[in-house]
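Just one protein chain is left out here, and the rest sit where they should.
Here the chain labels run A and B in written order, and each chain numbers its own residues starting at 1.
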């Protein structure tokens, strides 16, 4: 029944999916936090930028963003992100970049709602101690905000894992890319779909459960 | 300048520093934009001939973009129409006192949330062609809608559940005290109140649905908005960057209109209503946390209606700064 799997690097493809997920998760966490900082910060221009960024990026399909990064950045502007001449490396990095830029908008919004859950007294006390804005954010607010948004962030991470499938549009050889290949070559459509669905469940369910447990562990009791 | 609790009212030095930051940030932004402009121009991507079709004639709009947009809206609309009640059903199901209802609902929701929509769509398309005789010209639409419904119903279920859980326990207690049955409590007390709390999250989910229709074009030959890029760029001399930009702008415009309408609706619903002010800003996340805990006491929950970090002090809860919306993409 599973004979047709021969010759396909199933694990390799899912490994690319995992790598895409991990790198872009880190990137989006960093950029999303910066964006959230901008959106609640004292400089009006940065606040405006943060808001505009989130509203624009959230409203464009990810496919468009990824194809844009390949067509615009790579094909037209010749930005290779240090990938040299190797298309595989360049495409992978471009996919990570676009996934991170896209997901950051959602991370930013999750964090903002997290910041909202921190009682005002915390910030007031921090300011009374003479901390500057960045210090207030870095030392007092964000650590608490992060603890309250582990769960929403976990959802964003799960969505990101699934969104990596879109990277197939620019030829990154991840799971969905392989799936399209297999569907074209083999007749077992339903079975192939089931295998890949199972693969994704293996990736996303443990993530959800683990982070759900973490969120309970670190939740701020108020 | 809005007052925020996160930073002090600004004195002369802070204001000077702000101006400095603004200038530096502006310079950096301008540099990026300038670099983009110059390099795109150098590669002839900004040549008028590449953009001209969209501005001098209605034809590309009439032939490619408008039918595509209609299909996108159609699929999103049907998906939402079916997913909403289904989501409500499963969301309430997960809150049921009966194990036999709670557990299957939970499994279904978690299962469909874990699979990429793309795979759901492909499978649905294959299944329809194998086991039903749906006409071939509408099958892609059916498959797209099915994929979207399965996924989004499970996300909406979580939103509904979080919305209901966000209400104070007192509401249920009071309903019980006046002798309401479980169904009545849900129908007359909990659901109506939680709708306002759920609305922002539901709207961001609509945006997600709308964007996800694009997956149908990528793989199922569903002629939606994004798929219109192919015949369009083939006709106008491979002006791909122009085509994708125009399409991105259409998506932004539609989604922005949608979110603005929802904010307006939400503001209307909130006005004059003594709500708990709770918002399911964090969509499904808030729920999965509380599902594993005993029902949280009102104090343990985030209360965005209380003093807020982001909101200007003393400003009404709903006006200048809408509650953050977090959706799952």
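As a convention for this text, a contact is a pair of C-beta atoms (placed from the backbone, for glycine too) under 8 Å apart; a residue touches a chain by one contact, two chains touch by 3 or more.
The definition used in the following text is that contacts and distances are computed from a predicted model.
Engineer: Under which of the names "2-oxoacid:acceptor oxidoreductase subunit alpha", "Tryptophan synthase beta chain", "Glutamate transport system substrate-binding protein" or "Sulfate adenylyltransferase subunit 2" is the non-displayed chain listed in UniProt?
Structural biologist: Matching the unshown chain against "2-oxoacid:acceptor oxidoreductase subunit alpha", "Tryptophan synthase beta chain", "Glutamate transport system substrate-binding protein" or "Sulfate adenylyltransferase subunit 2" yields "Glutamate transport system substrate-binding protein".
Engineer: Among B:53, B:87 or B:116, which one is in touch with the chain left out?
Structural biologist: B:53
Engineer: Provide the residue numbers of chain A that touch the chain removed from this figure.
Structural biologist: Counting over the whole complex, chain A touches the hidden chain at residues 67, 70-71, 74-76, 78, 85-87, 91, 168-171, 177, 180-181, 183-184.
Engineer: Considering the whole complex, not just the chains shown, which residues of chain B touch the missing one?
Structural biologist: Per the touch rule, chain B residues meeting the hidden chain are 43-44, 49-50, 53, 57, 59-60, 62-64, 67, 70-71, 73-74, 77, 81, 129, 136-137, 139, 191-193, 195-196, 218, 221, 223, 229-231, 233-241, 243, 265, 268-269, 273.
The rule we apply is simple: only the chains that are shown with their structure count from here on.
Engineer: So, what's the distance in Å between the C-alpha centres of chain B and chain A?
Structural biologist: 16
Engineer: Considering only the defined contacts, which chain B positions touch chain A in the complex?
Structural biologist: These residues of chain B touch chain A: 1, 4-8, 10, 14, 18, 21-22, 25-26, 29, 36, 39-40, 43, 45, 110-111, 113-119, 122-123, 126-127, 130, 204, 207, 211-212, 214-215, 218-219, 226, 240-241, 244, 247-248, 251-252, 255-256, 259, 281-286, 288-289, 292-293, 299-300, 302-304, 306-310, 323-329.
Engineer: Applying the document's contact rule, which stretches of chain A touch chain B when the two form their complex?
Structural biologist: Counting only chain A, the residues touching chain B are 39-46, 49, 55-56, 58-64, 67-68, 71-72, 76-77, 102-103, 106, 109-110, 112-120, 123-124, 127, 132-133, 136-137, 141, 148-149, 151-156, 158-160, 162-163, 165-166, 169, 176, 179-180, 183, 189-190, 193-194, 196-197, 200-201, 204-205, 208, 212, 215-216, 219, 221-222.
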